[in-house]
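Quick one: this structure, given as C-alpha cells, is what I'll be asking you about.
The complex appears here without one of its protein chains, the remainder shown in place.
Labels for the chains are A and B, by order of writing; each one numbers its residues from 1.
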Amino acid sequence: MISPVLRTVKDTGASSTPKRLAIAVATAAALAALAAAALSGEPSTALRAFFVAPFSNASSILNMVELSAPLALCALGVIVTFRAGHYSLGGEGQAYAGSIAAAAAGYYGYAALGPGATLAAVVAGVLAGAAVAALPAMGRRFAGAEVLLTSILVSQGFIFVIDWAIGGPLRDRSGNLIAMPALETEALLARLEPPSTLTVAPFVVLILCVAASFYFERTRSGAAHDLYGRNPRFAELQGYDVERLSWAPVVASGMLHGLAGALMVLGAKGTAIRGMSGGIGWSAIGAALVAGSRPSAVPLAALLFAWLDSGARQAAVLSDLPPDAGMAIKALVILVVSSRPSWTAVKAFMRRTPTRRAK
Amino acid sequence: MQLATLTSIRKYYPSTNALAVDGADFSLERGEVHALVGENGAGKSTLAKILCGFESPDSGTVAIRGSPVSFSSHRDAEKAGIGFVPQYSMLAPGLSAADNVALGHEPRFLGVFSDRRRVAYDFSLLADRYGFSVNPDAIVSTLSASGRREVEILRALARGGGVLVLDEPTSILGERETEALFALIRRLKSAGAGIVYISHRAKEILDLADRISVMRAGRVERTIRPDDTDECGLADLIVRSSSCAAGTDSGSTPGKPGLTLRSVTLSRRGSDSLDGADLVVRKGEVVAVVALGGNGLDALEDVAAGVVGPDSGDVLVLGKDIHSYPPRILRSGVMAYIPTDREGRGLCAKASVALNAIAGRLRGYSFADFALGRAPLADADALLASFDVKNGGRRRVDTLSGGNRQRVVAARELDGPADVVVAANPTQGLDRSSRAALLSRLAEMRDEGSAVLLLSSDPEDASELADRSFVLYRGRLKALSGPGSDDSAIAAALTGVEP
Partner (left out) sequence: MIHLSALLLDAIAFLAVLAPAAIGGLATEYAGSLNIALEGLMLAGAFSYMAFGAAFGTVAGFIAAMLVPSAIAYVSDLFSRKANADSFVVGLGVNMLVPAAASMLSKYVFGSKGVAAVAGLQSGRPFAGAASIPVVGALFGQRSSDYLAFGVAIMVALVLARTPLGTRAKAAGMNRDALTMAGIDSGGVRGAVYALSGLACGISGAALASSVGAWVPNMSAGRGWIALVAVYLGGKRLGGTFAASALFALLLSLATRAQAITEAPAELLLSLPYFLTAVVVVLGSSRSKRK
C-alpha cells in the first residue's frame, strides 16, 4: 500500500518499522520467558501460559485479536496527536469516559432503541472521548496551553469523576463487582466466532489504520500535519491551516480513545467496570512507539501488547506470577525499542577513543 | 619557533559522509596573522576545530611549540594557550557576560558555592586589560551583536592568548567594531601571539594577514603572502571561477507599490525596535535595507513578512493590509519569504529535503496527484537542481550543511513568480558562487516584476543588487542617495555617523 516513492518524500529518519517490530517481539518474548522462569513459583505453568495457551486453539488467538482492538485504536489516537507535536497524555481518561458513556447509552437506550442502542453507544463513546479532549484542545487553540500538561490533569480529574459515577449513582447494586448493570446481549456487538469473543472491532481497527496510513503518507493534509508537528512555525509560514492543526488532532485522538472505550464495553466486558481502562492510555503510547508512529504497523504492535496482557493474566491465575509482570515487560520493551544506538558510537566505545559532538 | 603545526590532518564525518579535511598541513608562527580562506565546505572550520581541541583528527599530528599534543576537549587546548572565537554564538544567552566567561572555571567559596563577586571582578579586570567596556552583569541576550562578540573574544583571551583562532569574526560587526578588533589583533600580534584568521572578506585579509593559506576540498592548496596578490586575485583564488565582475543592472522600471510600510512602529523588543518606518517597494525594483544586529532589522523582517503585527502603522501588500490576506493566499504567489532564522522558520529540519522543497506548493497538487502521482518528487528534484543541491531529496534536512540548507530555502521560495519577495540575509552561509547565483535569481525576479525587499547585515549584498538602499539605525530608516553608494557612506550611516 505504501510505495517507496512517497517514503522518500516523507522520511521520519527512525529505524525501519519492521526492524522495530522484530526487536520488540524478541525483547517481549525474552522478558516473558525470564519473568516466568524467575518470578513464578511454577515456571513451567507460567511459561505455558505465555507461550502455549494463547496459541493453543483458534478461539484463544481470536480472543487476543479482539483484546488488541481497543489498544490499537488508542495507539492510533496517540499517533495522530504525537505527529502533530501535541504530546497528549490524557488517553486513559478519554478511553474511560468512552466506556462509561457507551455503557450508559447502551443500557438506558436499549428500552427506546432496541438493538440500535449499539450504535448509540458507539456514538456516545466517541463523543465522550472528544469531550474529555476538548479542554486541552481548546486550551491549546485559544491560549496556547501545553497539551502535555492539561491533558493529563483533565484526564486524571475525569478518572475520579467516573470512578464515583460507576461506584455511586450508576452502580449495579446486585453484584459484588463495582460496575454498571450489564448491557443486554442484543445491545452488544455480535460475536462472530463463538466461543471466542471476536467481534467486528478488529476489522474496524484495520480499516481505520489503513485510512490513517493513507492520510499521513498520501494526502496533502497529512503532509501538512506532519510538518506542523515537527516545526509549527514553519508550517504557519507556509500558509497551512495551523489554527485547525492546533486543536483538531487532539480532539480526533480523543474520539479514537473514546471509541476504544466503547468497544471494550460492547465487546468482551459487556458493561463499564470501575478501573477498566487499566493503564490502556500508557500502553497505547508504548504501542505507538513500537509501531514507530506508523499507523500501518499499529495492529501488529497492539497484538504484541495484547499477547503480553493475556499471557501475564493467564500466568497470574494459573501460577503465582505477579499480575503486574505484564506491565513491567511492556515498560521494558518501550525502553529497548526507544534506543537507537548508532554503530559508530558503539565502535568508538569499543575502541575507547573519546568522541565529541560534531558541530 | 613555530607556535602550532598541523601535519597531514584528516577528518571524516560519518554522519554526513563527508571527508572534511583530507591531508591538510598548516603552521602558525609567533607574532603572525595567518589567514585561512576557501569556499564553504573547504574544511577551514574543521581544521580550526581540530587545532582548538573540539574535534580529534582521524590521522595526522598536531604539535604546539614543537611538541605533539592530543587534545581531548577545548579545555586541553586552552591549557596550551589556544583561544577560539566561533563564527556562531557559543554563549549561553540567559547568563551574564561574566558567567559565560567563567563557565567551567568558576571561582568558589566554601568549596561549593559560586563566588559571584569574584566572577564579576575577574571579568572587569579582563575587559579593562583589552579595552572592552562590557558590563559584567549584563545578560548576554540583551547585548548587541558586537557586545556578544566582545564577550566571545574575552572568553578566548581569558585563559591563554598565545594562539587565537577567529572564525569569521567580522561577519556581524560594523566598521568601528571591526577597526577596534583589528587594532586588538595587531596588539596581540606584536606581543608575540599567533592568530589564525578565517574569513571570506578579501579586503580584510589583505589588510591584516601576514600569510594566507587557501583551502580547497580539505587540503591547503597553497600559502601566499598578501603582497603576491590583490583583492580580485585573492577572490579568484578562493573561488575558481572569477567572481569579481559582479553587479547587475535593473532592466525594468519600477511599477506599482508591492510592499508598503506606513509609519510602522514596533517597540518593547529592546534594541530590536522600529520607530516610524516608512518604506515603499515598487514592483520591478530591489530595495535594500542594511543594518547591523540589534538596530531593528529583525523587527523589520517580522512586520514585512507579516509574522508580527506592528504596534501602530500599516503594512500593505499590493495596496491591501497584509493581515487581510489569508495565510494560504499570501504564501502562494503573493509573497516569497527567505527568513534569517533558517532552521526555525525556513525549514522543517526533521523532514526530508524533498518535502521541504515542495512544502510551499502542497495545495497546488490535486488530491489524486499527491496521493498517486509522481509529480511531487519530480518537482522536488527539479527545484533542488535549480539551486544545485546534489543527491538531496531522500536525506533529512538536518544532515545537510548550512550552505545547502540555505539553498533548499532559496529553491523553494524563489521558484515561482511572486509579487513581493522579502529576503532576509539570503546569502548567509553561501559561498561566493552560490551567493552570486542567488543574487542573480533575485535580480531576475525583479526583472519579471517582483517587488524585492532585501534585508541584510552585509552591505556588500546591498551594493551589488539594490536599486535603492536604506540604512536602519536604532529603529529609524535613512535613505542612501542613489544606487551604488560607496562603502564608506554606508558604513558611516550604519554606525550612526552623521555626514
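Just so it is clear, a residue touches a chain if its C-beta (ideal position, glycine included) is under 8 Å from a C-beta of that chain, and two chains touch if they have at least 3 such contacts.
None of these values were measured; they are calculated from a predicted model.
Visitor: Can you list the shown chains that the absent chain is in touch with?
Guide: Looking at the complete complex, the unshown chain comes into contact with A, B.
Visitor: Out of A:Ala33, A:Ile61, A:Val123 or A:Leu153, which touches the unshown chain?
Guide: With A:Ala33, A:Ile61, A:Val123 or A:Leu153 as choices, the missing chain is touched by A:Leu153.
Visitor: Based on the whole complex, identify which of A:Val25, A:Val123 or A:Ala331 touches the chain you can't see.
Guide: Considering all chains, including the one not shown, the answer is A:Ala331.
Visitor: Which of these, B:Gly66, B:Pro93, B:Gly192 or B:Pro326, touches the one chain of the complex that we don't see?
Guide: If we include the chain that is not displayed, B:Pro93 is the one touching it.
Visitor: Taking the entire complex into account, which one of B:Ser114, B:Ser263, B:Ser312 or B:Ser366 touches the absent chain?
Guide: Of the candidates B:Ser114, B:Ser263, B:Ser312 or B:Ser366, B:Ser114 is in touch with the missing chain.
Visitor: Using the document's definition of touch, tell me which of B:His74, B:Arg149, B:Arg216 or B:Arg331 contacts the absent chain.
Guide: B:His74
Visitor: Which parts of subunit A face the unshown chain closely enough to count as touching?
Guide: 39, 87, 135-136, 139, 142-146, 149-150, 152-154, 156-161, 163-164, 167-168, 279, 282, 285-286, 289, 322-325, 327-328, 330-332, 334-335, 338-342, 345, 356-357, 359
Visitor: Counting contacts across the full complex, list the positions on subunit B that touch the omitted chain.
Guide: With respect to the unshown chain, the touching residues of subunit B are 53-54, 73-76, 78, 84, 86, 88-95, 99-100, 103-106, 108, 112-114, 155.
Convention: only the chains that are shown with their structure count from here on.
Visitor: Between subunit A and subunit B, what is the gap in Å from one C-alpha centre to the other?
Guide: 46
Visitor: Inside the complex, what are the residues of subunit B that reach subunit A?
Guide: Touch list, subunit B to subunit A: 13-15, 45, 49, 54-56, 72-73, 305, 307, 326-332, 337, 339, 344-352, 354-355, 358-360, 362-363, 365, 367, 370-372, 374, 376-377, 380, 393-396.
Visitor: Within the complex, which stretch of subunit A touches subunit B?
Guide: Counting only subunit A, the residues touching subunit B are 5-6, 8-13, 214, 218-220, 223-224, 226-227, 230-231, 233-242, 344, 353-354, 356, 358-359.
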